[in-house]
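All protein chains but one are shown at their positions in the complex.
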Amino acid sequence: MSNTRIAGKAGILGGLGICIAVGVHILPDYLIAQLALVCIYALAGLGMVVVVGLSGQISLGHAAFLALGAYAAAILQALDVPFLVALPLAGAVAGVIGGLVGVLFARLSGPYFAMATIAFASLVKEAIVRWEQLTNGNLGIYLQDLSIFSVSIADDRRFFYLALAVLVLAMTVVAGLWSSPAGRAIGAVRDDEVAAKSAGIEPKYYRSAAFGISAALVGLAGALYAHKILYISPEAFGFGASLELLVIAAVGGLAAISGAIWGAFFVIVLPQAIAALGGYLPFLLEERASVQGFAYGAALVAVMLREPQGLHGLLIGVGRRLSGVLAARKAIG
Amino acid sequence: MTGRRWGRSISGGWLAILLTIAGLACVPARVGAATQGVTNTEIVVGTHLDLSGPIASWGVPVRNGMEMKVDEVNRAGGIFGRKLRLIVEDTGYDPKRAVMATERLVGQHKVFAIVGALGAPTTAAAMPVALKRGIPHLVPLTAAEFTYRPHHRLKFSFVTPNYDAMRTGLAFLIREKKAKKIGIVYQNDEYGVGVLKGVEDQLAAVGLTLVGKSSYERGAVNFSSQVAKLRSAQADLVVLGTTIRETVAVMREARRLGWRPVFLASGAGYAAEVAELDKEATEGLYGVGQTPIPYADGASDQVANWLRAYKARYGEEGNIQAISGYLAIDMFALGATNAGPQLTVDSLIEGLERVRDYQAKFGSAPVTFTPDNHLGTTRAFVARIQDGRWRPVTDFLHYQEMN
Partner (left out) sequence: MNLLSDFLQQVTNGVAVGGIYALVGLGFVLIYKATHVVNFAHGEFMMVGAFLFYSFHDAWGMSYGVGAALAIALVGIVGGGMGRILSRSISDRQALAGVLVTVGIGMMANNGVRLVPGWGNDTRAVSTPFADQIVTAGTVVLSGDRLAIVVSCIVLIAALQFFLMRTRRGLAIRAMSHDRMTALQMGVPIPVTTSMIWAASTGLAAFAGILLAPAIFVHADMGYIAFHAFPAAVLGGFVSIPGTIVGGIAVGVAEELAGFYLPEGVKNVVPHAILLMALLLRPRGFFESPKIRDA
């Protein structure tokens, strides 16, 4: 990459940063509050892109890591551990357990792997229910408002910046991983296990590493989730939650890390948008709320049928066509 | 992937954020009035309900009941000339959707108060969102402890806590039926555990312990081992921390085995549907309730009229869920009326704190609020299914007054 390119890219990123800062100031509080949730789910989606996209392992149990991160954050807060220590710790708890699970499941593939993750998640959920001294069982845990160095982060804007910062940091790390030799090795194991093995790459090692990294990312998201929602109970981390995480990755697109962001918008914003649209169609949606769920399901079917590569693939296609048109214009002009 | 391509995917991500912010920035922010949600002609009230998801069979009639009361108030000219406008958001039993719904109700729709929200895990997550922003979160339709404890100026509850209701029902049946061996089947969640705690504490108070307890996951299809276990423990009274379907399924299973202990359902099982789903298996079931389930014949004129109006409007029988929604708005209207023409958050709170022995036309447990006590009632009555219908068999009771 040439220096001018890097400078240009830095300029674009800087410009975008300024735009975001301005945008955040214009937007009303409640939208900022909801964008924070989008950041949190994009972070979790990033974890899913690593495990499903980069490593090719379909996990249907990642809600367990969301739960581990959330409970770690809640318990550490109750023990007065400062947030800046507790957040990485929560990610580490999820990551270590994820790495161990990855090793345990390394021999499994395809649906067997997916089913094993479902089983693992349901065991984690039941463990949270039964370990009442630590987790308060089914009654759940209430969290206190967040503060860092006695600066309150309860405010919507501050919390949004926090979530955005963690997301950007994680994106940078994952992008580095993606293009690193280790990332390429993970991809090689995904594409052809036998070939990777003959090239001296041990599939088991790289697969479990990818699983552990993704668990850590989802664990971080879980910790932020707990501080955002302020009430966690085992019920919130069932199979439906795991499915939701998988939807983020699959809908967004598995080929690139920006897929996580598109996916998070799909999962968090789309249902809200459909509900908001309902205000203009009172005859339909006021009477029958299920129309919203139906529309959401239909959108999922439509995206996956039309573009099995996810929204990212769709946008790349649009972008190519657009730049094709521009190039043609240039040639004519 | 090469460095160039990840660079592109990164800026793709940034673009995604930017585009949305740009889009959202076009949405105009409304400027709030002196008291949010109150003008000279209107009061905006919000609620979040489960209109989809596992307890949608509650959410939909609750919303209907609320709408009915809102229309009634508005037809009568509103409250000091102000019409009520109700904004309903769906949560689908998902805490994060409940939080987002509440943020929108407070931030976008600028509601004056949130009234009659539904669902324990959703309300637990949503309530702090409103309270933190100084918006009252009033009379949610859940019997969980967080709705009244710890005391908060902006939160009021008028649902008898599961804990008190179960202790009261159990105390009554232990006295009446001389039950000695008590077992429980409960749902493995916050609601089920609430019932369990009430039962355990009441048993401890009279020197008994559970002879058997078993739980199930929501959506379970089979209760045979749970029932067999309690049967072999020779339980003579079985408490059901179950919801409607599971209540019937457990009783059917017992009947199949030819085993007939005394069954006691919690507030969630005290619903007309239980008797309708299987008349024979559920005959004789006891339940604890707060508002008697009305049946069209035999109801007072006022209640019969209400049931007729409900059926005419929604094509279904008005049930206890619809009544809960109706009463939530009724309670708000009473508080707002007590507050007088100057409606502010403070005057509403004062208005509610002046409510004494509110029963409405359905004969519910009397509700009283004071500045120190925002839990309106702890009383419940015991009812029993006879000939396929719930009939109250006691007056309003409380376990602490029963010895």
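To keep things simple, chains are lettered A and B as they appear, and every chain counts its residues starting from 1.
Criterion: contacts are C-beta pairs under 8 Å (C-beta built on N, C-alpha and C of every residue); 3 or more make two chains touch, one makes a residue touch a chain.
Because the structure is a prediction, the values reported are computed rather than measured.
Contacts of the undisplayed chain with the visible chains, over the whole complex, involve A, B. Within the whole complex, the absent chain has one touching residue among B:Asp201, B:Asp278 or B:Glu350, and that is B:Asp278. Contact with the undisplayed chain is limited, among B:Arg245, B:Arg354 or B:His398, to B:Arg245. When the missing chain is restored to the complex, the residue among A:Tyr41, A:Phe120, A:Trp178 or A:Phe265 that touches it is A:Phe120. Within the whole complex, the absent chain has one touching residue among A:Leu134, A:Ala195, A:Leu277 or A:Ala298, and that is A:Ala298. Listed here are the subunit B residues that touch the chain not shown: 52, 54, 56-57, 59-60, 188, 213-219, 221-222, 224-226, 228-229, 232, 244-245, 248-249, 256-258, 273, 276-278. Panel shows subunit A; residues 52, 58, 104, 107-112, 114-116, 118-120, 122-123, 126, 129-130, 239, 243, 246-247, 250-251, 254, 288, 290-294, 296-301, 304-305, 308 of it touch the chain omitted from the view.
One rule holds in what follows: only the chains that are shown with their structure count from here on.
One inter-chain figure worth recording: subunit A and subunit B are separated by 33 Å, centre to centre, where each centre is the mean of the chain's CA atoms. In the complex of the two chains, the subunit A residues touching subunit B come out as 1, 9, 12-13, 16, 19-20, 23-24, 26-31, 33-35, 37-38, 129, 137-140, 142, 145, 154, 171-172, 175, 178-179, 183-184, 187, 225, 228-231, 233-236, 256-258, 260-262, 265, 268-269, 271-272, 275, 286, 289-290, 292-293, 312, 315. Contacts from subunit B toward subunit A in the complex involve residues 1-18, 20-22, 24-25, 27, 29, 51-52, 56, 59-60, 88-90, 92, 94-97, 99-100, 103-104, 106-108, 121, 124-125, 128, 132, 146, 188-190, 192-194.
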